[in-house]
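Have a look at this one before I ask anything.
For this depiction, one protein chain was excluded, whereas all remaining protein chains were kept in their positions.
A and B are the chain letters, set down in written order, and residue numbers restart from 1 in every chain.
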Amino acid sequence: MTDISQPGPPSRVAAIARRIATEGATLVVTLLGLLLMTFLIGRVVPIDPVLSIVGERATAEQYDAVRLALGLDEPLWKQFAIYVGDALQGDLGQSIRTREPVLEEIARYFPATLELATLATLFGVLVGVPAGVLAATRPGTLADQVVRVVGLMGYSMPVFWLGLIGLLVFYGMLGWVGGPGRLDSAYQMLFEFEVTQYTGMILIDTALNGRWDMFANAFSHIVLPAGLLGYVSMAYISRMTRSFMMNELGQEYITTARVKGMPEWRVVWVHAMRNVLVPLITVIALSYAYLLEGSVLTETIFAWPGLGSYITNALFAADMPAVLGGTVVVGAVFVALNMLSDILYRVVDPRAR
Amino acid sequence: MTLLSVQNLRVTFETENGPVEAVRGVSFSLGRERLGIVGESGSGKTMTGRALLRLIRPPGRIEADAMIFDGQDLMQASERQMRGLRGRRIAMVMQDPKFSLNPVMTVGAQLTEGLRQRDRLGWDDARKRALAALEAVQIRDADRVMAAYPHELSGGMGQRVMIAMMLIPEPDLLIADEPTSALDVTVQAEVLSILDGLVRDRGMGLIFISHDLRLVARFCDRVLVMYKGRVVEELAAADLMAARHPYTRGLLNCLPRIGGARGPLPGLDRSGDWAE
Partner (left out) sequence: MAGLRVWLMDPNPTSRRQARLGQFWLGWLRLRRNPLAVSGLVIVGLLLVVAAFAPVIAPHDPLAQDLSRRLLPPGTPGNLLGTDDFGRDILSRIITGSRITLYIVGLVAVTAPFLGLLIGTVSGYFGGWTDAVLMRITDIFLAFPRLILALALVAVLGPGIENAVLAIALTAWPPYARVARAETLTVRNSDYIAAVRLQGAGVPRIILGHVVPTCLPSVIIRVTLDMAGVILIAAGLGFLGLGVQPPLPEWGLMISSGRKYLFEQWWVSTMPGLAIFIVSLGFNLLGDGLRDVLDPKSAPK
């Protein structure tokens, strides 16, 4: 007598194939929508793209030539099709300021943002998850209240202001950390010429090159912005962890584990945590994505040469291809992270497979 | 020989509107026999079962004059001593395997966990014991069940896994809290007979908590009838149908009978002074 439900192999394969197909379709539609939106923003913007390339003193012939070259005489839908086609080939247009392909520029700026957001997320997870668990296992106690208030404060803090205060206190007054930028200016040149850049992320590259002096300097520069962004991320993660953990600790299987005589740490960190992990993965991915975005303001404060700085600077220079290219990339990263969290979700939760 | 003796057990919950007493002074004793606890939902029978394991979480509170298991007062035991008792000496089977098994751990991991963590058994030995336990609850393809996740099992299968898990350390006392209520009727009988056989063979004490009067009468030696957190009547199972207490009589009268009168079943008369 077997009453394990076991769907036959063919139907299972078909189901997986169907899911991949629908998810792929969703992904394509979302990305297309993303491109459509940036395309439309680019068309309604009160900046003449031709004029910004040829300059004020161009002749009518020059103007028309560029206009043709940009494909602006085509109907709108065709222009969009060309735009999508180019984007698929990795061509997001040319920066008006530098005349360089936008994607190449972004590839240069992105590692700085990635490094910052990754370190901040690491901090947010390493502090936020234990803090949330602490609060959930002792509801109503002082520890719980502290975690709750510290978390709400993180929600309420303007990141750019926090950055300024951080600079004022830890750099200006205490001198504990490096100031704005990724390296002291003395090291900046050395980094360009003496370090083989594998990833563009300074901490990793200097470590791979064995330049520990430079690593220490880079660390002193990144620790403040990463710590501040990490605090914001920690606020979110600790609150969510607390609420997920409270929910799991009320479940019947927790009683089962206790009936089996399992010690409390095992009940919380193995039995409950495995279940908390399922929704927590989505939360962490989301917070990571928001850090990539939240860096727009932080990077401005810390003169951090990342994607956020790139977009804002382009905005002030009315460099629309760069602004929109940057927006597309950030949006695509968002979508990619969402998909990644979906996949991880399946790995952690056997019911979703 | 008395295995467990409980005197004046109380379980109180602090709520926003003041304390609520779920169990109000329950006393009983138990040898290596089967004791049934019956009552409606909310009568405090489940809370009584959990209080024996000291598994009431705050804001709940347990009080008792004495709760002596095998010569040891559970009220005085440290949390560490309680952990030693739980699982090894006192076990509990809960109502619905859908909720009482950890959804993201394989059955095998949950079965062997106690052996590996508590008894420090190696992986192979633990697995052998777990397979044996699964066979004891008449699961034939034990290997596959070990690798399955709880949601891949049917209710009856899940409850057998639960029973196997709880009986692995051969406890002296098993608390079964509505072990068959969530199952299909056809599966109920099977699971019950498995439970019956194991308890009989191993000579352990059993506290069988249920709302099903007939089931308890058939399955147990002695029955406690609970109402609103109190024991209103205690009697031998064989005498249940001849119970005198108005509440028990009321419960019995609510049961339809094959071949009985087809009029509407009477409601419960709660006007006696026992029902305050």
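Methods note: a contact is a pair of C-beta atoms (placed from the backbone, for glycine too) under 8 Å apart; a residue touches a chain by one contact, two chains touch by 3 or more.
These numbers were taken from a predicted model, which means no experiment stands behind them.
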- Query: Given the contact definition stated above, which residue among A:Gly71, A:Gly85 or A:Pro158 touches the chain not shown here?
  - Reply: A:Pro158
- Query: Per the definition of touch given earlier, which of A:Gly93, A:Gly230 or A:Gly331 contacts the omitted chain?
  - Reply: A:Gly331
- Note on the structure: Per the whole complex, from A:Leu92, A:Ile106 or A:Ala289 the residue touching the absent chain is A:Ala289
- Query: Footprint of the hidden chain on subunit A, which residues?
  - Reply: 26, 29-30, 33-34, 37-38, 41, 44-46, 139-140, 144-145, 148-149, 152-153, 155-162, 164-165, 167-168, 172, 243, 246, 289-290, 292-294, 296-297, 300, 311-312, 315, 320, 323-324, 326-327, 330-331, 334-335, 338
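In this section, only the chains that are shown with their structure count from here on.
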- Could you please state the distance in Å, as a whole number, between where the Cα atoms of subunit A are centred and where those of subunit B are centred? 50
- Task: Could you please specify the touching residues of subunit A with respect to subunit B in the complex?
- Result: 1-6, 251-253, 255-263, 266, 271, 274-275, 278, 348-351
- In the complex, subunit B residues that touch subunit A: 50, 53, 55, 83-88, 91-92, 94-96, 99-105, 113-114, 117-118, 140-141, 144-145, 148-149, 151-154, 156-157, 162, 165-166
